[in-house]
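Have a look at this one before I ask anything.
Apart from one protein chain that is not included, each protein chain of the complex appears where it belongs.
For clarity, chains are labelled A and B in written order, and residue numbers in each chain start from 1.
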Amino acid sequence: MKPGTFPPLDLHHGRVDLSHGAGGRAMGQLIGQVFHRALDNAWLRRGNDQAALDIDGARLVMTTDGYVISPLFFPGGDIGSLAVHGTINDIAMAGAEPRYLSASFILEEGFPLADLERIARSMGDAARAAHTVVVTGDTKVVERGKADGVFICTTGIGVVPAGIEVSVERVSPGDRILLSGSLGDHGIAVMSRRHDLQFEAQITSDSAPLHELVRAMTAVGGADLHAMRDPTRGGLAATLNEIAVQAGVGMHIREAQIAVKPAVAAACELLGLDPLYVANEGKLVAFVAPSAAAAVLAAMQAHPLGRDAAIIGEVVADSRRFVQMTTEFGGERMVDWLAGEQLPRIC
Amino acid sequence: MRHATEYRDGGLARRLAARISAEATGQSATYRFMEFCGGHTHAISRYGLEDLLPSSVRLIHGPGCPVCVLPVARIDSAIRLAERPGLTLCTYGDLMRVPGSRGISLLRAKAAGADVRMIYSALDAIALARAEPHRQVVLFAIGFETTTPPTARVVRLAAQMGLENFTVFCNHVLTPAAIQNILESPDLREFGRVRLDGFIGPAHVSTVIGSEPYAFFAEEFAKPVVIAGFEPLDVLQAVLMLVRQVNEGRHQVENQYGRAVRLEGNEVAKRDVAEVFELRKSFEWRGLGQVPYSALRLKERYGEFDAERRFALRDVVGRDVPGCQCGAVLRGVKTPLDCRLFGTVCTPETPMGSCMVSPEGACSAYWTYKRFRTGPIRESAA
Partner (left out) sequence: MCLAVPGKIIEICSHDPLLPAARVDFGGVVKQISLAYTPQAQPGDYVLAHVGFALTVIDEREAARTLEALREVAANLGGAADAEPALLR
């Protein structure tokens, strides 16, 4: 990810804070100025969530993820199923078929074995349901207080079928922007279990593996499917802004086309959150050449995970790389990066 | 959502705006109305209401955001409190990112080890104090009259429970005092720098204080006040009512938000506040300087719950970042675009002042909703 334009990190005296993990500009800056600088290579420079590797003619995709969610168990899933789905999705966003996963566990001293067993079973179920295998793993234990129960780090490997070339560089003015379903389900479902916020809601996380939906889309779209990404941390807003910056384009979307479940909208109102910035774990946004957009949309809507899919906007030429939105009111507003962690507000 | 969605009808909004256009022709140039409520600033921006209104009607953002008017020195004190070992500072989310004098915010202080906890309600703070009797728990209380009664209630609860580890760092401020300050300011009275034709009165402050207190301003300064709900149709209806008052030469208090605001406000809430708090003779507001009788502190009999007393807090003079125009912006004298820090050094990620941090702040609203329409953009492309 390329960094934004603001003062460089203070590498001598600065510290990591929560905004660096929130999926917004601050995180981009951290990655750019610390990791990219130290590790610099062609794959990192491309800025995708996964790396496309050419190994003796086979086109592979590799991704890695860390899962630090709290609480560990939430309506619709847990850290285990989330880890499997999330890794599969990063592979799928490259148009690749997920094959093999690895899982590394960092366990906190004192963590109940019953919960660990539950998480492990959940991972196994999720992997089998998605026809993938966890082929290798690792286990470490750290002292009480150092790991929030359990952290899971994963790696995934997938294979890219011939004729599929999905990468952010292919996004171009004119591309239609397709969103697979409603926003905010996962973030709100997790928040509803947070001890400090204390609200009840019939909202379940949308955590799901998207590779079969993607397969249906690539079958119809082929090379016209230019790029895909799943809007996780930082929400749709972060994802669209990332891609705008990486591809050097602007975007224009329409609020009226963006689905938000009523209970999710209500929770966002209550907490003072904007659904555009809330995490999703079973949704994707796709950039499709105009000629193929209708067909890809139909293929999405025919799949259970894409029933609420819609074309929400298009890519435009814009050197400023702005993401702009027509509100339901007919007004115009910017959809900017998240400034740090989105915090519930009172005023 | 009932009692919300009905007031967000885009079609009705456009027709209301057309009505306003048809009637806002009376005066020579423009109708300038100041809104005085962070919720209004946000609603106007979020729904793009200024796009709908004719150019003859201008909405000016006033000092209605309690985060924005909190002086830097108070943030500094809060951060110093949070850095004390054995002390937990409870704060509303809005305050987490406001920068203090040292350039750090509560969020950064938390990263460096200070015990800062975000709360949704004052009740959460007192629950925390009961759950952790070995820690000193301080509620960083801010807000206009809407948020003050909850603080009063938890102080009364603390007194009843005999809690020894709970205090309040009180920064509650008063709306009428701020309105008066604006109306009496040299900018308005002498220099004619700011011309105001009326006020959009705050929504939820008014549910507590009622519509009564505004009568003074309407009469004394001959400016109409229309209390408005903060859904977009509420704001538009209030603008229409203000335009009509101006056209008809009236300066009265009208209540557009009748479903929530009554003449006398909320008596129970007002009694709680009167029981626990008293007026400070003076209080510094960012951008307005010292404003007399504009803020509250705990009464003597609740003195043991006053964090300033327990921790012997003394305000150090806070420093604003040189070039920061938050003060002028808060007074409605300048727009964010007039500040040379806006969009260059001061962005939502690197806020220099509170107007950019708070989602209700004028600068934050401009950044999110208006930046792209101002022609050459300050922010260079990545």
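Just so we're on the same page, contacts are C-beta pairs under 8 Å (C-beta built on N, C-alpha and C of every residue); 3 or more make two chains touch, one makes a residue touch a chain.
What you see is a predicted model, and the numbers here were worked out from it, not measured in a lab.
One chain is not displayed; in the complete assembly it touches the shown chains A, B.
Checked against the full complex, the candidates B:112, B:222 or B:268 give a single residue touching the omitted chain, namely B:268. Screening B:18, B:112, B:222 or B:317 for touch with the missing chain picks out B:18.
Of the options B:65, B:95 or B:333, the residue whose C-beta touches the omitted chain is B:65.
Considering the whole complex, the residue from B:253, B:307 or B:356 that touches the absent chain is B:253. Listed by residue number, the positions of subunit B touching the unshown chain are 1-4, 6-7, 12, 15-16, 18-19, 22, 37-40, 64-66, 92, 120-124, 143-144, 146-147, 149-150, 153, 156-157, 160, 202-205, 207-208, 211, 227, 229-230, 233-234, 237, 240-241, 252-263, 266, 268-269, 272, 360.
In the full complex, subunit A touches the omitted chain through residues 192, 198-203, 262-263, 265-267, 269-270, 272, 345-347.
By our rule, only the chains that are shown with their structure count from here on.
Mean C-alpha position of subunit A lies 35 Å from that of subunit B.
Subunit A meets subunit B in the complex at residues 2-7, 15-19, 24-26, 29, 196-198, 245, 262, 265-266, 269, 271-272, 319-322, 324, 327-334, 336-337, 339-341, 343-347.
For subunit B in complex with subunit A, the touching residues are 1, 4, 8, 10, 13-14, 38-39, 45-49, 51-52, 65-67, 92-94, 96-97, 107-108, 110-112, 117-120, 124, 143, 147, 232, 345, 347-351, 358-360, 367-369, 371-373, 377, 379-382.
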